[in-house]
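With one protein chain held back, the other chains of the complex are shown just where they sit.
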Amino acid sequence: MAKQYDVVVIGSGVVGSSIAFHLSEGGQKEILVIDKDYPLSGTSGSTQAWVWVHNKTPSWYGELSMLSAELYPFLERKIGDVEYKRTGGIAPFFNESDRESALRLAEKQAEVGIEIDVLTRDQVLEKEPALSPNIAGATFSKIDGNVNPFRLVELYIRAAKKNRVQFSFYNPVIDIKRDKGIFEITTKKEVFRAKQLVLAAGPWTKGVGKLLGVDIPVKQVRGQILVTEPLAPLIKHTIGGMRQADNGEVLIGYSKEEVGYDRRTTLDVIQDTAKMAVEYLPDLAKANIVRCFAGVRVIPNDGQPILGEIPTIDNAYVAVMHSGITLSPLVGTVMTELLIQGETSIDCDKLRLDRFSEFKSYV
Amino acid sequence: METDLLIIGGGPAGLHAAYVAASNGIKTIVVDESFSLGGQLRQQTQRLTNLPKQFDSQIGITLMQTLVERLTDLDVTILSKHTMIGTYKDGRIGVSNGQRTIPISAEKVIVTTGAAEEAFVFPGWTLPGVMTIGAAQIVMNREHVIPGKNAIIIGSNDFALEVGKQLIENGVSLQGVIENEDQLIGCKEETIQFLKEAGVPIYQNSYVTQASGAGEVEKVIINHNGSEKEMEIDLVCIGKGLTPILEPFEILSCDFAYEKDLGGWLPQYSTLMETSTASIYVAGNAAGITNLGAILLTAEIAAISVAESLGRQCKEEATEKRELLWQELYHLESADSKAKFHGRIKLMREFQDNVDIQLSKLFNMSVGGV
Amino acid sequence: MQIVNHSIPGKKSEKEITFSFNDKFLKAREGQTVAAALMANGIKKFGISRKLQQPRGLFCANGRCCSCFLTVNGLNHVLGCITLVEEGMKVSSNDADPDVRRKANGD
Partner (left out) sequence: MDASTIVCKCEEINIAEIELAIKSGANTFDDIKRLTRCGMGPCQAKICTNLVRQIISESLEVPLSEIRPPRLRMPLKPTRISALVGNEVSSSVISVFSESAPQEDDENHG
């Protein structure tokens, strides 16, 4: 007889493992997380890992990001040091004509409590002397920062395991059926049963959704990132496009290509990214790039997170979004409320799956 | 840049492939990372006995000179100090010299990046003075610098023993060959005899437990048959063996297979020496660790296949040449190791259905038992 | 130590050149790599590792292992094993993460 769980989460990336950890805090539920590979082998392990708020638009989305960023210090107290640093975020612009839209952004975000300074060239260079003198200015906010994604996912999982969450790795889900309200999840290794099911498989959620008979409207977008050798401290802030990690490596990249699940890097993008790097930080010209990697990001068709119940299937839930690192503490918290109490403390109506007019369920 | 054929690596395989291809009128570029051509031939002072019949028996350094000099009047462009760093979306290959990156557009590519030395590890192996046996040979024979005064060698394959002999000839005191197994791996009697006569202790059933020193290696502790022995040593040479270099093949999306006798993971290839990625060929040690004769022959097979696919040789002629080359390769390689050639055939059979037809003459020639 | 009479006569240039290592002047032969030129002068330690601060030197001699990183004419993390030594070259040991800031380099 297949083992039955209260909750099965599919996907052990930053979103799935956060949900599992937050759910396990109550201690009552039997929880299993299934991953086709090993944690960090997918999107969560191939990101710059910004906790980025200030220019997330529309402003309600910025607000969600801010709420999540505010949770990080509390999260660290529970799961340990994930190298979360609220460095402040700088998004430079190169033309004076952009200042007006920067001011509009600041005004709009102020309505939800996100404080943005629109800086002059000199103010930016004072904050971050390594930036190019060619910039015209930048938007700046104290709320932005970054985190070590490897530590974050590892510590979510460690804390969840301590709370007796089970994990099954290297175990792709092959089929999902429903029998008298219970989900029967067939994996490569064995069959599991679940009362509640959460799809949190990032870009692979589309495929898993199909097994359940639901179309999850998301795209796969490849992002390529360059990593320098460890350098002596160069930049203090998280800069739109790059950051310096604790060990001195500078991670650079802001590319987007729709090429499905192809995770190869290409010299075309690597060279373009190198060009961006020196446009922002001329000093980087001397640094060696030691590796480049590509991640397949998930982007819902309208750009906003998809979070909540799957409307046509009782006890099935979905949590899929582009900014999983930024949002993971909030998503874990909100999904826990939803699975246990059936309602959330903040309004998540805008995130529902059935907001998409083309929402389809084959059930 | 544009070319008919791009060869990655200017060692023996790359140079020989360039010669054969360019002799067939193929415009060729050879990219090599180092400041001079020849790859590992540049420090080979031992006499090479297993060369294809078109070459006289000679030492590596003179063979290198031959291979380089005969490219002089051919349409071959050499890009020294350039490394392949990646590929573009459209299939062009990017090479960099540290100052700029050049895209090269090539109809065909032969990758001859050779092999890398493996390491034995023990506490202290990261100290200066601990190096691969190949590195010690480079320092001594190519750079003409004594790598140390009192040396030990860990591992006892033929190459390690040969370099041990060369170390002694250059005045280094070789204080031991440390072998984990209960017998020597190498089997060249002449070299073993030399070491014995030079009084080099051979420690079988032994391994290094620790290397230590302030700033560089000064002392080594070995475990010999269960008891520890301390030695004052300033050069530790690690001779574990070679494994094919894989990076370019992965970037070119080639499929890999595992063949222990050929050095581990390596790209799959056909009897044409073509990999699973069309127009990308492999030759030399990158196609399986072997002797110099087989390195040169795989390069020639790859070059003939490229000539055929570019219409510079007709099918019949190319097929016949390849069969002869495979025959010679069989003889040269199995003289050293039957297992290697078997591994090669197995690798090709797993990749390509008609290997036996492609190599018909070879299989008809009482070789069939492969 | 330089080999003067190699057991196999090679074509090594006998032309002597001068370079410096950590501000000390040293001799080398033209055509030698920086790594070999240092070893000819009895210098095996090229730098220290970044985490455990352990000494590092030549290991693979083939431009792969990055154990021979040196600073050459102000450029950090140059592979000593595949870079030829040149007259007047300023070489220094690799003891810290590269500081690429303009000010740090006096530009």
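Letters A, B and C mark the chains in the order given here, with residues in each chain numbered from 1 onward.
Here is the rule we go by: a residue touches a chain if its C-beta (ideal position, glycine included) is under 8 Å from a C-beta of that chain, and two chains touch if they have at least 3 such contacts.
This structure is a prediction, so every number in the text was calculated from the model and none was measured.
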| said: I'd like to know which visible chains would be in contact with the absent chain if the whole complex were considered. | reply: A, B, C
| field | Sole residue of B:Met1, B:Ile59, B:Ile85 or B:Ile185 that reaches the chain not shown, by the stated touch rule | value | B:Ile85
| query | Of A:Tyr5, A:Phe21, A:Trp52 or A:Tyr317, which residue touches the hidden chain? | reply | A:Trp52
| For the chain left off this view, which of A:Lys162, A:Lys256 or A:Lys360 is in contact with it? | A:Lys256
| query | Among B:Asp75, B:Glu118 or B:Asp356, which residue is in touch with the absent chain? | reply | B:Glu118
| task | In the full complex, which bits of chain B touch the chain not displayed? Write them out. | result | 33, 83-87, 96-101, 116, 118-119, 121-123, 125-126, 209-210, 243, 246-248, 250-251, 256, 258, 260, 264-265
| note | chain C positions in touch with the non-displayed chain are 49-52, 54, 56, 59-60, 63-67, 69, 77
| Residue numbers in chain A that touch the chain omitted from display | 37-41, 45, 50, 52, 54-59, 61, 91-94, 98, 101-102, 104-105, 108-109, 138-139, 150, 154, 167, 169-170, 226, 228-229, 240-241, 253-257, 265, 267-278, 284-293, 299, 302-304, 322-323, 326
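In this section, only the chains that are shown with their structure count from here on.
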| task | Averaging only over C-alpha atoms, locate the centres of chain A and chain C and give their separation in whole Å. | result | 44
| field | Touching two or more other chains - residue numbers and ranges from chain C | value | none
| task | Provide the list of chain B residues touching at least two other chains, using ranges where the numbers run on. | result | none
| message | Quick check on the complex: what are the chain C residues that touch chain B? | response | 1-3, 6-8, 10, 12, 29, 32-33, 35-37, 39-40, 44-46, 49, 54-64, 67, 81-82, 84
| remark: Interface with chain C, chain A side, in the complex: residues 129-130, 229-232, 234, 248, 282-288
| remark: chain A partner, complex, touching residues on chain B are 85-89, 94, 101, 103, 253
